[in-house]
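The complex appears here minus one protein chain, its other protein chains still in place.
Order as written gives the chain letters A, B, C and D; numbering starts at 1 within each chain.
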Amino acid sequence: MNNTKKRNIICTAILAVIVLALIYFANNYLDAYIVRILNLCAIYTIIGLSMNLINGFTGLFSLGQAGFMAIGAYTVAIFTLPLDMRSTIFYMEPMNPAIAGIHLSFVPALLLGGVIAGFAAFLIGAPVLRLRGDYLAIATLGFSEIIRILLTNLQSITNGALGINKIPDNANNMWWSFGVAIVILILTALLINSSYGRAFKAIREDDIAAEAMGINLFKHKVMSFVVGGFFAGVGGGLYASLLGTVDPKQFYFTLTYNFLLIIVLGGMGSISGTVIASFIVTCGLELLRTFDEPLTVAGYEISLFRPGFSMVIFSLLLMIIVLFYSKGLMGRTELTWDRIFNFFGKMKSKKAPKSTEGGSTK
Amino acid sequence: MTPDNKSINETIDKNIVLRTENMTMQFGGVVAVDNLHLTIREHQIVALIGPNGAGKTTAFNMITGVYTPSSGKIFLHGEDITGMSPDKITRKGVARTFQNIRLFKDLSVFDNIIIAKHFSMHSNIFSATLRLPGAVRAEKKMREESEELLERMGLADVKDAVASSLPYGQQRHLEIARALATKPELLLLDEPAAGMNPQETEDLTASIKQIQQDFNLTVFLIEHHMDLVMEISDRIYVLDFGQTIGKGTPAEIQNNPRVVEAYLGVDDDAEN
Amino acid sequence: MTLELFLQNLANGIAVGSLYALIAVGYTMVYGILRLINFAHGDIFMMAAYFTFFGVAVFHLPWYFACIFVVVLTAGLGMLIERAAYRPLRDAPKDSVLVSAIGVSFLLENLATYLFSGKPKAFPDFLGLMSTVSLGTVSIQKVALVVPVVLIVCMSILLFVINKTKLGMAMRAVSKDYEIARVMGININLVIAATFGIGSGLAAVGVILWGMKYPQVSPLMGVMPGLKCFIAAVIGGIGNIKGAVLGGFILGLIEVMLVAFFQPLTGYRDAFAFILLILILLVKPTGLIGEKTTEKV
Amino acid sequence: MLKIENLCVSYGGIEAVKGISFEVPDKSIVTLIGANGAGKSTTLRTVVGLVKPQSGKIIYNDKDITGKSSEEIVRNGITLVPEGRRIFPNLTVYENLKIGAYMRKDDYSEDIKWVYDLFPRLKERSWQFAGTLSGGEQQMLAVGRALMSKPELIMMDEPSLGLAPLVVKGIFEIIKEINKLGVTILLIEQNANLALRVADQGHVLETGRIKLSGKGQELLENAEVKAAYLGNKKHELAQQ
Partner (left out) sequence: GCKKVDTASGSTGTGSDTIKIGVFEPLTGANAAGGEAEVEGIKIANKLYPEVLGKKVEVVVADNKSDKAQATTAVARLIEKDKVSAIIGSWGSSFSMAAGDLVKKNKVPAVGASCTNPLVTKGNDYYFRVCYLDPFQGTVMANYAFKSGAKKAAIIQEVSNDYAVGLATYFKEAFVKLTGDPNSVVTTVNYNTNDQEFGAQLSTVKAANPDVIFAPGNFTESALVMKQARQLGITVPFLGGDTWDIDEFTSVGGADVEGATISTFFDDSAPVTDEGKKFVEAYKKEYPDKNMAAVSALGYDAYLVIIKAIEAANSSDSTAIRDALAKTKDVEGATGKLTFNADGDPDKDSAIIKEVKNGKFTYKDTVTISK
């Protein structure tokens, strides 16, 4: 018992070092394309985690993530935009004087984005979290659309449909995106394994029983929602900084579907699943680009390969995964050291008889 | 209805744990519970029996806050708890089990128990997440208490099993254990022996008695197994169509013609 | 605002509302049986539009034949989707089915883009329904007069099927408990397929009329109607057919009237749809005439 | 009529039924008793095609129905009163009964009357949605629904679960009555006393295997059974 514990601690330490070294390496030696994709992976992980907290662990079927992201993204965009560039960007309607003079550096802006998103989650959560199931889903989706519409219409604050460009590039550095992602990952894991996390899971399993166990449903649902909103806001802030530009169309409600897809693919209620799925989805989309490029075989161009084909393949792959791994890659389990060692232990014990078998069959 | 002298006396009576006054529940046209007056004293085991659909579970649901009575009042130690939310009532010392077992199915037995202790933890979400000393201490205490309870309820060796994988009988036990984990004063059991064979029922009867004594509880239970009810109850209430058709000691109830007619039935098939 | 303008807007609102209602009914129907928000409904609608386009503009089928062709083909597509993407997940958690629905939606959109290109196509005119007639001071498209009639006919047939026929009873039974429905001797796959067929067929009927009013066909054309009609269905109480119709009308009328009476708020039009939705849900958590589900504990 | 041979069933990796063989003769009442989780319900669910067996055979009227779809099995005249009632909550009581006769093409209005006579409570509630019935009312409905298909073999999974003593007695009366009408009955019961009393034959299941078989009366007097399932107390109390 103690031995495995010790082993796990050592393994975790080694992993931490490896991850740091990898980040260092990637950040310094890999090309901008790969770094960018990795950054996206990290940001998607953050937002996937935030959504998994709400949907996977607390069992609230919420589709509002795009809205929280938008709030975080715009907060970072508005407040980190250099003062001297504001009149250029807000060329159609000048920025509201109340905020025109306020400039924040990246970290405070990022945190503020999270806080405002969390506050928005509180405001919307208070009425809406009393709803159940699909009704909650459509109400939260509606909320994210309302946010987007506000962003379109509050021109003096958000620059309306023009969006905000030339946002200083802070997140295109892997330390930022991965650093924040790791912190949020750890926080989520700690939260989930705390008494509050158990309460969230209890609500997911059976809310009536949870309430009968003295858990204030409403308070805990709001908590989960607010924490999720905060994380998503921070993720949105990083996203804005990475892309350097935000506009309302970016945060269309279909954006949320991407994260729903990630958490279901990884496993609703699995932190490690979310991380894995974020990487698979983000990198998969890039890898599949090959299918968009014309393929010539022996002088003949196969007309199947043209732009759009990768997306068709992607949707098909997605369907296949959903159909054959309906609980997601990880289900509700986590990738723990014990599991990994057990897995390899099994492999080994399987391998031994197999090698003898191999001789007879081949 | 004006409260008569007796009920005024009862209000002052410290021994009374739970009292309902004219508790009524209507679903559309159906009056599921009609003007129910209950008086449950400390350390008593009180049973609520009656034909199916008599309104027993509904009465439980009102007492525990799942439903708000259409009219009438509920007092816990003289405090009006009518319409309070279920979690608040639980925190006031009322725990329950459900007619159709409602465990946290996919969670471990241990988690099922420790969740019931969550409300007593006073650390906020930040200190719990960040593992600040206060929260760590609280967590440790919760764990110890949960282990102890599991031991006491004979569930210690399945503590890591997923709740839904337990055999039915153990699930019933777990549900009772989970209710006990909230450290209740008043325990409400809705058909705890449902789905048990006579032998198991007998074991359960003994175990309820034991628990009542060990934990110093007041127990209010619904049951159709008459051997259990008659053996352990101090008092019995009988409902039919929402109305109270009898109350009293087991002996009184067994000889109450209305109850026999509506519920117990005459045993015409005496010994084969 | 003059009376003339009001009447004009009222006519508009009714036309939009009945279109919403027609599509929302299909949405609600699938939901009612499968408890599944069929996110792909809007995309089935889109595919139906392409079927119509190819049927009329490319293959030059006569209108009555084209209508049958489109409805049958779309119903078939709906059933195919059910077979391929939902049936294997019959016992899977709800979220997986939802993601499968989103996957189907992605697939249809991407496939349409890939096959038909992202450029919109013009929707064909049947029987001159696109042209306008004047009723007093109000000018209105002919199709707007047809929609409510079609809606009433479809709704009546559907209510009859669901409440009065054996298939309908089976549908309602299946919606609650697959397993026991099987034990009753119900072929649940057949019942669910039929539900999808009917729902998708309704989407096809909807698109023929919708296309007449908004004559353009493109791969993403189903997203907005899909969302709006979903809102309409939820406002009315999802799973409830009359509710969907009610929700469709409320949404259509309010949208049009809001823009008409409060010009500066036009930009917030969709926001109002959602605010309305949230407000209604707060007062009536299962929609205006949704089934009230007090869970029996 | 029904013959089960060496039936093995498992859920995922867990073996719930580990090789059970028994027979249900035509027009008899056979009961399975045993502790919770012994595999009783699983056996019934397998017979009716809801679970696919790992191995073994189910022969019904000399026809192999192993692995057939539920619809087909039910069409052959078997019906199930499922554990936990499982009535259709969004259908009215009346519709629930009608759906019990889903496969029947003949006129079944007489049978509805018959069920209403058996359970007058259901008649009162005929237009109520079944989901709002109390537990006992739902159980009555579940039995009534099963009877509506005019089965040759009716399998009941703990029909007395959560029922008032009076109703339990009623249910057993009904079991006897429908058996007299020529319906074969396979009954699972926790209430072993009553079950064994009505049964022609009984089998005691323990962790997926048959441990004891015999005539109902024999088992009732078997010391082992008495100790494990019947309790020491005089069960008359339950009746009084």
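One rule holds in what follows: a residue touches a chain if its C-beta (ideal position, glycine included) is under 8 Å from a C-beta of that chain, and two chains touch if they have at least 3 such contacts.
None of these values were measured; they are calculated from a predicted model.
Engineer: Since one chain is left out of the picture, which of the remaining chains does it touch in the full complex?
Structural biologist: The chain that is not shown touches these displayed chains: A, C.
Engineer: With the full complex in mind, choose from A:Leu111, A:Val180 or A:Met311 the residue touching the hidden chain.
Structural biologist: A:Met311
Engineer: Among C:Ala92, C:Leu145 or C:Leu220, which residue is in contact with the omitted chain in the full complex?
Structural biologist: C:Leu220
Engineer: If the hidden chain were put back, which of C:Ile81, C:Ile198 or C:Val256 would touch it?
Structural biologist: C:Val256
Engineer: So that we can see where the missing chain sits, which residues of subunit C does it touch?
Structural biologist: Considering the whole complex, subunit C reaches the absent chain at 2, 5, 8-9, 12, 16, 110, 113-114, 117-123, 132, 139-141, 213-216, 218-220, 223-225, 255-260, 263, 266-267, 269-270.
Engineer: Could you list which residues of subunit A touch the chain missing from the display?
Structural biologist: 31-34, 36-37, 40, 85, 88-89, 91-92, 149, 152-153, 160-163, 165-166, 169, 239, 242-245, 247-250, 285-286, 289, 292-294, 296, 299-303, 307-308, 310-311
By definition in this document, only the chains that are shown with their structure count from here on.
Engineer: With centres defined as the mean of C-alpha atoms, identify the chain lying farthest from subunit D.
Structural biologist: A
Engineer: What whole-number Å value describes the gap between the mean CA coordinates of subunit B and subunit C?
Structural biologist: 48
Engineer: Roughly how many whole angstrom separate the Cα centroids of subunit B and subunit D?
Structural biologist: 30
Engineer: Can you list the subunit D residues in contact with two or more other chains?
Structural biologist: Within subunit D, residues 132 contact more than one other chain.
Engineer: What positions in subunit C touch 2 or more of the other chains?
Structural biologist: Only 297 qualify.
Engineer: Quick check: in the complex, which residue numbers of subunit D touch subunit B?
Structural biologist: Against subunit B, the touching part of subunit D is residues 33, 35-37, 84, 121, 128, 132-137, 139-140, 158, 161-169, 190-193, 197, 227-233, 235-240.
Engineer: Can you name the residues of subunit B that touch subunit A in the complex?
Structural biologist: On the subunit B side, the touching residues are 64, 66, 85-88, 90-91, 95-96, 98, 102-107, 111, 114-121, 123, 125, 128-131, 135, 138-139, 142, 178, 181-182.
Engineer: Under the definition above, what is the set of subunit B residues touching subunit D in their complex?
Structural biologist: Residue positions touching the partner: 27, 30, 49-54, 57, 99-100, 167-169, 191, 194-202, 224-227, 230, 254, 262-265, 267, 269-272.
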